[in-house]
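The structure appears right after this line, and notes come after that.
One protein chain omitted, others in place.
For reference, chains read A, B and C in written order, and residue numbers begin at 1 within each chain.
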Amino acid sequence: MDAIRPLPEYLVKRYHGWKATTFAENKSWYRRLAEEGQRPRAMVISCCDSRVHVTSIFGADQGEFFIHRNIANLVPPYEPDGAQHGTSAAIEYAVTALKVSHLIVLGHSGCGGVQGCYDMCEGKAPALEETSSFVGRWMDLLRPGYERLEAGEDAERLRALEKQAVLVSLENLMSFPFVKAACDEGMLKLHGLWTHIGEGGLETWDPEARDFTPV
Amino acid sequence: MDAIRPLPEYLVKRYHGWKATTFAENKSWYRRLAEEGQRPRAMVISCCDSRVHVTSIFGADQGEFFIHRNIANLVPPYEPDGAQHGTSAAIEYAVTALKVSHLIVLGHSGCGGVQGCYDMCEGKAPALEETSSFVGRWMDLLRPGYERLEAGEDAERLRALEKQAVLVSLENLMSFPFVKAACDEGMLKLHGLWTHIGEGGLETWDPEARDFTPV
Amino acid sequence: MDAIRPLPEYLVKRYHGWKATTFAENKSWYRRLAEEGQRPRAMVISCCDSRVHVTSIFGADQGEFFIHRNIANLVPPYEPDGAQHGTSAAIEYAVTALKVSHLIVLGHSGCGGVQGCYDMCEGKAPALEETSSFVGRWMDLLRPGYERLEAGEDAERLRALEKQAVLVSLENLMSFPFVKAACDEGMLKLHGLWTHIGEGGLETWDPEARDFTPV
Partner (left out) sequence: MDAIRPLPEYLVKRYHGWKATTFAENKSWYRRLAEEGQRPRAMVISCCDSRVHVTSIFGADQGEFFIHRNIANLVPPYEPDGAQHGTSAAIEYAVTALKVSHLIVLGHSGCGGVQGCYDMCEGKAPALEETSSFVGRWMDLLRPGYERLEAGEDAERLRALEKQAVLVSLENLMSFPFVKAACDEGMLKLHGLWTHIGEGGLETWDPEARDFTPV
């Protein structure tokens, strides 16, 4: 495995800087977290996109959020078929082992995965339709959201699809028996968010208004 | 969907604080990131564990790392079977669309997923062996790492298995044709890291020493 | 041009070392930077002084900062007279072509250029007052800063003049229409810093306190 190399020097330097400052100043908390284990209040499902930092937006520190990040913050439906479902495993662990109180799905503007899904559903991205396309098959999860889009301008429909990525995930979450049970017992709340990267906006799904509204 | 609720007030407050400070100070950069798209130098695959923050360790800011987080920072083998593989989709997007230069797998001490795998392989966690256990099936990915463990104390073997989670992932990464091709062309380097949460330690896989060594 | 010679051997050796290590480890990122062009988040204006390394202080790597360095980190006022203004050209390129989000002026302790300006303004450096003195004429840019110094000890006044070099530059920056426009649109923030070389200190201009305060 020739391609495996030591860490680039600039990251090594930054790490040593962190160790000597942030770590040194919070050592006792990190030790407790190590000894007693994590006890996060919430799980967040957000996108891998380098521009989306949920810990920054919420001023969170070590130990606060259990975070799963995948392309387009998607949750698949409940399928206990014995296959490998990384997202479902993360949700199961958060809800049944860690017993988080909140489960937040965070979508965002300018999502490359959602764009790919939109193009694919419009018939403009044949490469994504191939069996061998992991991104294409993953984005199939969002097809039910595409089906619900109203007619309109591409830009508007794309924005709507970004928000559907949150709604479809919330719906799929409720198909997991352990999620539903925790919700029914009042032990778990779900939250749907969408952030506008360029404007720093944050909208939350309001189940009464049946729309996303600014936080 | 009764269980879907507006965001808890403490997060709303923190968000407004972030918007008025961090966002306000960096607005122009966030706008550029929104308009021009992301161009992260590296992809990081790390655990969902709330105690592992790669952006903190490396003093990284918005736009630097494309981050996928799953239970135990695992990468499955290449399986273009048309099923939904979230981790593989994230890797495909990072390597073929974003063309990242570095792919970092970051393991950590006290990993609950690795502990579960160890218990399961030792025959002490029957619940994880059930077909319906998402965590169990996901952790099956690490079984090849368990097979390689040397005899010894449980604590040592568990620590070794945490590091195997990094190595197995690196090996599986190389099974993806587009990862291998990018490595062969010199466009991509892989890096294996393991961090000790309580001590703030960081070790990197040294391919010559064939071991993890402190950074 | 007899005086033009091949590179000294010690630098040739160091270059080959860099090529075999740092370059080899980061080749793919350098290639991307070459193919896609730079996208620095910030421009830094600092002194030529060999003791001032902004990339070191900020753990920055290739591609992060667009850096102009001149004697005493000075920015002249906006003068679109068709003459050659190297500093103004660098600022114009950074703001209008690269659209940087931050413009940082970094002053420092023990600045030889500032010392020359101080001596000249005190009437103790006649050589710098001659028309033919490039350093003297360049340091004329800082005379408005000298005029504002309060009475006191030479050492204190000299230190204050180093900080004036940052403030005068910030003021002159705002005389450039394209800088002002970018600031007004919220696309650009200015930052004034001063570093103490011997103590590794860093102070930032706090517009509310109207003073430099430790970072």
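Rule of thumb we're sticking to: contacts are C-beta pairs under 8 Å (C-beta built on N, C-alpha and C of every residue); 3 or more make two chains touch, one makes a residue touch a chain.
Predicted, not measured: the structure shown is a model, and the values here were computed from it.
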item: Shown chains touched by the chain that is not drawn here; value: A, B, C
item: Contact footprint on chain B, counting only the chain that is left out; value: 22, 25-26, 59-61
item: Contact footprint on chain C, counting only the chain that is left out; value: 1-8, 11-12, 14-19, 22-24, 27, 30-31, 33-35, 37-38, 40, 43, 48-51, 53, 55-60, 62-71, 74, 76, 80-94, 97, 102, 104, 109-110, 112-113, 131-135, 137-141, 170-171, 174, 183-184, 188-193, 196-200, 202, 204-207, 215
item: Footprint left on chain A by the chain that the document does not show; value: 13-14, 16-22, 24
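Keep in mind that, in the parts below, only the chains that are shown with their structure count from here on.
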item: Chain pair with the most C-beta contacts; value: A-B
item: Copies chain B and chain C touch via same or different residues, half shared test; value: same
item: Copy-to-copy rotation for chain A and chain B - C-alpha atoms, rounded to a multiple of 5°; value: 180
item: Centre distance in Å when chain B and chain C are each reduced to the mean of their C-alpha atoms; value: 40
item: Residues of chain C engaged with two or more neighbouring chains; value: 25-26, 59
